[in-house]
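Since the structure comes first, as structure tokens, the remarks are kept for the end.
All protein chains but one are shown in place.
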Amino acid sequence: MNPYLPYPARIERIIVETDDRNIRTYRLSFLYPEHEKKFQFLPGQFAEISVPGRGEVPIGIASSPTEKGYLLFTVNKAGYVTSYLHNMKEGDIIGIRGPLGRPYPWERMEGRNILIVGGGFAFTTLRSSIVYMLENRRKFGKITVVYGARRPGLLLYKKEIFEWEKRSDIDMHITVDATDDPDWKYNVGLVPNIVEEKIKSAENTIALVCGPPVMIRFTRPVLEKIGFSPEDIFLSLEMRMKCGIGMCGRCNIGHKFVCKDGPVFSLAELNELPPEY
Amino acid sequence: MRFVLKDDFLKKLREISKNYKVFVPVKKDYFHLFQELKDDILPDFSFFNTKLSPKSILFPQSERMFEYSLDKDDPDAYILKEAKKDFSPQIIVGIRPCDAHAFQIVKQNFDTPEYKDPWWTKRYSLTTFIGLACNSPRSSCFCLKVGGGPFSEKGLDAIMYDLGEGFLIKDITDKGRDFLDKIGGDEAKKEHLEKAEKLKKEAEEKIKVDLKIEDLLKRPVLSVFESDIWNSVSFPCITCGICTFLCPTCWCFDIQDEVYGKRGDRIRNWDSCMFPIFTLHASGYNPRGEKFRRVRQRFMHKLKYYPERYKKGIQCSGCGRCIMYCPTNMDIRRIINMLAEEKRNESISSLSCKD
Partner (left out) sequence: MEGYTEKIRQIAKRLFEEKRIDIFIGYEKGTNPFFPRPTLISDPQEVEKLIWNSNCGLNLCTYLTGRKERIGIVATGCVSRSIVNHIIENQIKREKIYIVGIPCKGIIDYRKVLRRIEGKEVLRIEEEGESFKVICDGFEERFKKEDFLQENCLSCTHPNPVIYDELVADPVTPRSERPVYKDVEEIEKKSPKEKRSYIEQAIEGCIRCYACRNVCPHCYCPTCFIDEKIPYFGKSIDFVDTLTFHIIRAMHLAGRCTDCGSCERVCPMGIPIRIFVKKLNKDAFELFSWQSGMSLEKGQLLSTYRRDDYDDFI
């Protein structure tokens, strides 16, 4: 089995997520059913989306393994490959290589309370995690989510997060940094501040944090103040990647590869590594 | 153990090259390179070491991985197909022990329990390594200090000792025995073995440099990372790719798609952690934009990260090519000793992660 060979997949649907049209969710289905069977994954993992003629990009899997028949990838238009991807149409064929990376620590998370903190367009694998947990609700304790973006138009998966906000089995706190919409009925404030406001206890809780570096930098001290220990905080990191399987030597932090030993790292693990990311 | 006169050896080698790909060192100008043995090629086994390491025999500098059609009328368009490759058995004759040791180091990267690089591992399994022990190591060689040696057998299927008028050949693995059968030769005599022993002692005594590698391996990773020497040590470096491309233990590569009209290739090229855009994110952020970070990364990877990950010593086989060819004289031996001798308060607890 050649680990560099992608599975061909068709773009079934493209949904424009944000008002600046820079983030789109691609719904992909495998061309061959045996590939779908091989693609067993857990939330937190990513796949290399291969665009023949342009290259590959590592994108977190936004759909949960409980959603059968398709995969969701939310892609930000950032550079050479993603600009081309954003101009592709439903019915076009691209490739998926994966699943790659280490997922969130689901074995450790069973039976615990879960706190999810997400910012901006890094929320993709967190969506996967939330759908997965809601489908396996009894395995987890209290589920709390704090998700924010700069303004309402930049929130991802709007229909779903507003649905979740209404549910009683999940504590959903949606926030924006600022808005001039008079009908905005949710929170207004930076994600770290909302975390400080709404989360009172770290008891028996594991935190999954995913967002831009500045959000992580300010959320960390808040979580530590509430009482989270570094072994119970998990971050999902980004790095420039090429092979995705720990061989091209590009994405290392210290002796660990973000593609193979990550992208999920506990804060305790990161504290042991050289701060070069 | 067999003894073969040099002329007979060459004759037999040419016969073997009719059925196998045989790579031999060839003199070009004042240096040597490995080339495939053909009728018009004359091997030259009296050399120090080749300029380019033989790593390109298993790991070509540019390699086509896949090909695909971009023609909308083609039913197979946009689906990647593996490029055809020539996987015929090959023999590298005259590889130095440092380069053979280097292949074992690189194997840790391409042959892991979770993933195997299909092309490198296949070529490795089809290659026979016939080593040539070094009678006179150069002043830039330090193989003996990094777990190898001028007469080391690591990673070799058979090893040859240059006794002047002929080669004394010792088989180490089955592949080596196969090669020895094809070469023939006579049973080795006692004086051949004694001469080889003498040459070994003389060669090992030539490598005199004092390298404090054990001291460096003991230092905590974060402490070495935060060392004060990086800024000054990295000043001369021009962050080109000479050290990484000539090094037999460096393996970083890049994957690019190249399009020619209605068809395209996905190819893999050697890349270097010294290049400025090696870690450049699409957002424009570059964790190693500054030169000293890249220089630090190269030496940290070789001397600390690789040993920590694979627990098999440092990622260096002591061939000395980086010392010989670096135009600004960045010397890894100097850096090892500077780091090993640095006096620091090593009871620093873990640092918090900062951007």
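Just so it is clear, A and B label the chains in written order, and each chain counts residues from 1 on its own.
In this section, contacts are C-beta pairs under 8 Å (C-beta built on N, C-alpha and C of every residue); 3 or more make two chains touch, one makes a residue touch a chain.
This is a predicted model, so every value here is computed, not measured.
Only one residue in the set B:Tyr68, B:Phe245 or B:Phe299 touches the chain that does not appear here, and it is B:Phe245. Across B:Leu10, B:Leu193, B:Met324 or B:Met338, the residue that sits in touch with the chain not pictured is B:Met324. The chain not shown here is touched by just one of B:Arg14, B:Lys51 or B:Arg263, and that residue is B:Lys51. The residue touching the chain not shown here, chosen from B:Glu15, B:Asp186 or B:Glu258, is B:Glu258. Panel shows chain A; residues 79-80 of it touch the chain omitted from the view. By the touch rule set out above, chain B reaches the unshown chain at residues 29-31, 47-48, 51-52, 61-62, 136, 138-140, 232, 235-236, 238-242, 245-246, 254, 256, 258, 267, 269, 272, 275-277, 323-331, 333-334.
Rule of thumb we're sticking to: only the chains that are shown with their structure count from here on.
Between chain A and chain B, the centres computed from C-alpha atoms are 39 Å apart.
On the chain B side of its complex with chain A, the touching residues are 65-66, 68, 70, 77-80, 82, 109-110, 112, 114-118, 221-222, 225, 251-257, 259, 264, 266, 271, 273, 278-283, 287-288, 293, 297, 300-301, 304-306, 308-309, 350-355. Against chain B, in their complex, chain A makes its touches with residues 2-6, 8, 31, 50-57, 78-80, 82, 92-95, 213-214, 217, 238-240, 242-243, 245-252, 254-256, 260, 267, 270-277.
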